[in-house]
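Written out below as structure tokens is the structure these notes cover.
The other protein chains are all here in position, but one chain of the complex has been omitted.
Letters are used for the chains, namely A, B and C, taken in the order the chains are written, and counting of residues starts over at 1 for each.
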Amino acid sequence: MMSLITDLYAYWISVLLMMVGLYIVIDHNNLFKKLIGLNIFQTSVFILFISMGKVDQGTAPILKDGFETFSNPLPHVLILTAIVVSIATTAVGLALVVSINKYYKTINESEIEAIEREQE
Amino acid sequence: MHTPALQVIIPLIAAPLCCLLPKSRLAWLFTTLVSLSTFAISVLLVWQVHSVGVIDYEMGSWPAPLGIKYHIDSLSAFILILISAIASITLLGARSIIEQEVSHRKHALFYTAFLLCLTGLLGIVATNDAFNVFVFLEISSLSTYALIAMGRNRKALMAAYEYLIMGTIGATFILIGIGLLYMQTGTLNMFDLHDRMPIIGGFNSVHAGFAFFTVGIFLKLALFPLHQWLPNAYTFAPSMVSVFLAATATKVALYLLYRVFYTVFGFEFSFSTLHLGAVLLPLSIVAIIVSSLIAIFQSDVKRLLAYSSLAQIGYMTLGVSLQTQAGLIASMINLFNHAFIKGALFMCLACLAYSIKTTSCEHMAGIAKTEPCVAAAIVVGGIALIGLPPTAGFISKWYIVLAVLETSWWLAIVVVLTSLLAVVYVWRVVEQMYLCHPIDNIQQGTPVPMMLLSCTWVMIFLSVYFGIDNRFPVRMATMAAEVLMP
Amino acid sequence: MKKNPILRETSHLLIPAILLFALYVQFHGDYGPGGGFQAGVIFASAIILYALLHGVKSAEQVVSLNLAKTCAACGLLLYAGVGVVGMLWGGNYLDFNVLADNPIDGQHWGILLIELGVGLTVASVILAIFYAFTKFKK
Partner (left out) sequence: MRNIFSVIIMGGMYSLISAILFVVLDAVDVAFTEAAVGAGISTVLFLSAFSITGKHHELKRKSHLPALLVVLTTGAALIYSTLDMPAFSDPQAPIHQHVAPHYIEQSYAEIGVPNLVTSVLASYRSFDTLGEVTVVFTALIAVLLLLGAVREDEE
């Protein structure tokens, strides 16, 4: 049991953070907070990926005399790309929120739904 | 030969060029030429796959698990030619309606976003690298959000936002799935993933990876109950965007389903070890019945067609859930034919949106007198949607019923009965057009431009043509099914 | 913030240093952490800092929204173009080995050029998005 915890605690932390992020995305009413939750969710997935690539006693994957063990560079490359994708999504999402605010004068999901229902 | 790379590279390079073009008409011409050339390349690819078989292309000349490989087999070629054909026809007819619906200064950017979306969809289909799929998925999704938000109704913004949240969750789930598989195999290439799937140990992560892939793909595919984003997105997007999305976006998600569950996980694992069929079968049936019922009660025809799309997706996944080669073939034929039928119908609505500025059912009363060509097109498209001979829709239904009969007769009855639901909602529109009198005197709308009308009829023609001469889709689907289920 | 003299004077010292650091990160990416993406972000942040302190209008005199858009397109074209050159000189798409006489030199040239493309695109995209948000009227 103890070894299970010491072996896997790093993954569990990122799982916990992912759950927090996902909860914010689904539960919150405010369109801003949904995007922040999405950010947290994605960043936690990045942590999971990076913790997969860690090697015991390893160093950063930059070749230099005197170092022999390196962490796996491939997850780092994937996450670099994923970070960029996540900021791109955030930018588009924020642009949408700003435009929604312009036309509805609110950024609360339930208020917007109420406005739509009134119109019909 | 560089054809696999060119297929994706040409629209990718064209996108930044397009956003620098000053004139709207020039941007349209350029985009259309580019998509026609991608169509030419996809024809070439189909021909190559036919004559020499599978084509592999290593990006940067790095061999497969080290670098990224493109792999074009009959399934990829089949979907590539579908996407590029639809894109070309859509764009040819698009100019006038986009000028009406999208503000003039945005045109160059709009066409750029369209090209990027095309790039993303083609890239997903051509690549053989799991992570590369994620990157191209995001290219197509981000541009789709922007395209949907260009609708004139402010609800389009909310629809785009909802799609952004759902789509990003879906893509992130797919990313988690990729991560879990990568963790247990150490590779990202799809074939390599399949070969190195752990035999002993590591089952939990592979199972969970499978679950995350399933949910992510179902979200992108808008399979019941993860479909909430689709009706609003299709209804409020600009007319031409609806045409393109309805005909291609969910089809690419379905392609991803084939690839992930047959190529990466393998048929045995997906269907015997993890019983994907048992999940897909009830979901498909519920999707077909519920969406058809909801479609009957819609007052906006665009939304009606969106719900009908959800039902059609149900037919496609039903084919997969049968776990037979015949079912898989039926699913692919459905995919191909439905793209043309639904594209044609949405194009008819684009004509109406141009002419009478609305797509609501009650305003279509008596439209047969003022716009006879469009009304006739809707009737033919509707017949194809129901699945009556001699249209492509009949071929789809025929193959699905045959495949279903192999397993159980009651399912076949369900398929036939649900087609009757399609009769109801198509009849509602036809009745309104031909038998009702116009409600007021604003009916005399703008005449539909020739280009748009003829492109609509090309689509209608194709959805009838593939009902009479179905050799091409049937042969391609059979070859593709043999690749996936040897 | 525009009227605070301390901030303005410090920015005169800071901004050149930030720009220089961006160039260092851009070209030192082969040997240490960094590369086109990080350099682009830092470069853009220097100009965003300028815009925050001196107003978006005066920042736009240096780099306008249109220029940023053009640069973003050019960066992407540079990246994709390097790949096409590899294709024309007999390799596959994005094959850098054929860019010079021996593969190692070719790889160096290829990586240098595409990192430049990445840096250019990222810097101008971030700047342009920032402009688009600040100039948006409610």
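Heads up, the rule we're going with is that contacts are C-beta pairs under 8 Å (C-beta built on N, C-alpha and C of every residue); 3 or more make two chains touch, one makes a residue touch a chain.
Not measured: the values here are computed from a predicted model.
Note that the undisplayed chain, when the full complex is considered, contacts A, B, C.
Of the candidate positions B:G60, B:P231, B:G266 or B:G319, contact with the hidden chain is made by B:G60.
Counting over the whole complex, chain A has residues 3-4, 6-12, 15-16, 18-19, 22-23, 26-30, 32-33, 35-36, 39-40, 43, 46-47, 50-56, 58-64, 69-81, 83-85, 87-92, 94-99, 101-102, 106-108, 110-111 touching the chain that is not drawn. Mapped onto chain C, the interface with the missing chain covers residues 29-35, 37-38, 41-42, 44-45, 48, 65, 69, 72-73, 75-76, 79-80, 83, 93-94, 96, 103-104, 107-108, 110-111, 114-115, 117-118, 121-122, 125-126, 128-130, 132-138.
Where chain B meets the omitted chain, the residues involved are 12, 15-16, 19, 59-60, 62, 65-68, 103, 105-106, 109-110, 112-113, 116, 119, 123, 129, 131-132, 135-136, 138-139, 142-143, 145-146, 149-150, 176, 180, 182-188, 192, 196, 198, 201-205, 207-209, 211-212.
The definition used in the following text is that only the chains that are shown with their structure count from here on.
Taken as a graph of touching chains, this assembly is fully connected, with contact between every pair of chains. In this structure, the chain pairs B-C and A-B differ in their number of contacting C-beta pairs, and the larger number is found at A-B. Rounded to whole angstrom units, the spacing between the C-alpha centres of chain B and chain C is 36. Note: centroid distance chain A to chain B, computed from Cα atoms, is 28 Å.
Touching two or more other chains at once is no residue of chain C.
On the side of chain B, the complex with chain C involves touching residues 2, 5, 9, 12-13, 15-17, 19-20, 57-61.
Residues 131, 134-135, 138, 142, 145-146, 149, 154-155, 157-158, 160-161, 164-165, 168-169, 172, 175-176, 179, 182-183, 188 of chain B are the ones that touch chain A when the two sit in their complex. Interface residues of chain C facing chain A in the complex, by the touch rule stated above, are 31-33, 37, 122, 129, 132-133, 136, 138.
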